[in-house]
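I am attaching a structure below and will ask some questions about it afterwards.
Coming up: subunit A.
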Amino acid sequence: MGRALLDTPHDVAEPADTPPVRRVRVVAVSTAAKAVPAPREPFDWRGLGARVLPPLGGLVLLIAVWALATQKSASFPTPLATFDAAVKLFSDPFYSNGPNDQGIGWNILFSLQRVGLGFGLAALVGIPLGFIIGRFTLFNRMLSPLISVLKPVSPLAWLPIGLLVFKSANPAAIWTIFICSIWPMVINTAVGVQKVPEDYLNVARVLKLSEWKIATRILLPSVMPYMLTGVRLSVGTAWLVIVAAEMLTGGVGIGFWVWDEWNNLNVAHIIIAIFVIGAVGLLLEWSLLAVARRFDYS
Partner candidate 1 sequence: MLVNSSPSINTRRTLQIQDVGMVFPTKRGPFVALRDINLEVQRGEFVTLIGHSGCGKSTLLNLVAGLTTPSSGIMLLQERELTGPGPDRGVVFQNHSLLPWLSCLDNVLLAVERVFSEKEGKAQLRERALAALDLVGMSHAVAKRPQEISGGMKQRVGIARALAMEPKMLLMDEPFGALDALTRARLQDELMRIVATTGATVMMVTHDVDEAVLLSDRIVMMTNGPAATIGEVLRVDLPRPRARVALAENRDYVQYRKEVIDFLYTRHSHVEKAA
Partner candidate 2 sequence: MDAAVVTGKKTFIRVVEVWVPGNDRSTLEFSAGLYGSAERFGAISRQMCFGLGEGLPGQAWLDGRPIVLKQFAGANFRRTQAAHAEGLTCGIALPVFAGDFLTAVLVIFCGDDEAHAGAIELWSNDPAASKDMTLDDGYYGSTADAFEFISRRTAFRQGHGLPGLAWESRLPVFQEDLGKGERFLRADSAIKVGINRGFVLPCATRGASTYVMAFLSAMATPIVRRFETWLPDADGERLTRAGGFCEVSGTVPAGDDRDFIERGQGTLGRAAFSGVPMVGESAASEPGLVGRAASAAGLDAVVAVPVLHDGRLRAVVAWYF
């Protein structure tokens, strides 16, 4: 059809071969083509299908296996039962019947709050520390071995110390988050500082910029991607740890709630909690990814 369209100018009879005439002919072709609306590109159903169907398929498969496995089970709830429980839970997420019995919404928020605090403190301490280690070899040599030794320690091993020092669950949990989030931040920031391209530093040198200007105008923006990677890594660990810490310390939070529901033998709620924890963790990741993309310069 398109080709037929382009063939029509032959009807525009201009037999002479002199250049001006030819030029007119060319113009005629393009205007003729424009007169007819271009056919719309068909919607990419196949592409959409390729992206959406497999995950959906996976989910369906999981539910199917789950349903099959729990058909005859007395202790493990079926997908349908779990769904019913979920509906009930999420219908009133913010109720409060005292400190140990709160809506799921509150629990999530409490956990997030602790993560936020511990995390924020870690950033406040870790990022400047990373700068110093990356920029000054002396500090690098001083602190690197220490960091290498402390880094692989499970954050939960730090929990008893936190309880001892702070004598209460909340600060201890925040302390645990702090200690587990700080390492990736320090290390990634330090690496980022060391990896600042020689070119940018040469620019700083030929302009003879002050140390402060170098830090703010060159190091900071250049290190940002590394820093954000560190932060993203920390967030994943932090969220993981808070659930475990809360299980151990009790009080409030989604981790505590999981343990509490285990004590109540409410397996459906535990399963729901798993999905909720996963979903929140994913959301945290996504939001940080979006932030990271904003600072990506390539």
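Definition applied: a contact is a pair of C-beta atoms (placed from the backbone, for glycine too) under 8 Å apart; a residue touches a chain by one contact, two chains touch by 3 or more; residues count from 1.
On how the list was made: all candidates are chains of the complex that A comes from, given by their letters.
Everything quoted here is computed from the prediction, not taken from an experiment.
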item: Pick from 1 or 2, the complex member that touches subunit A; value: 1
item: Interface residues, subunit A side, partner candidate 1 - complex; value: 199-200, 202-203, 205-209, 213, 217-218, 221-222, 295, 297-298
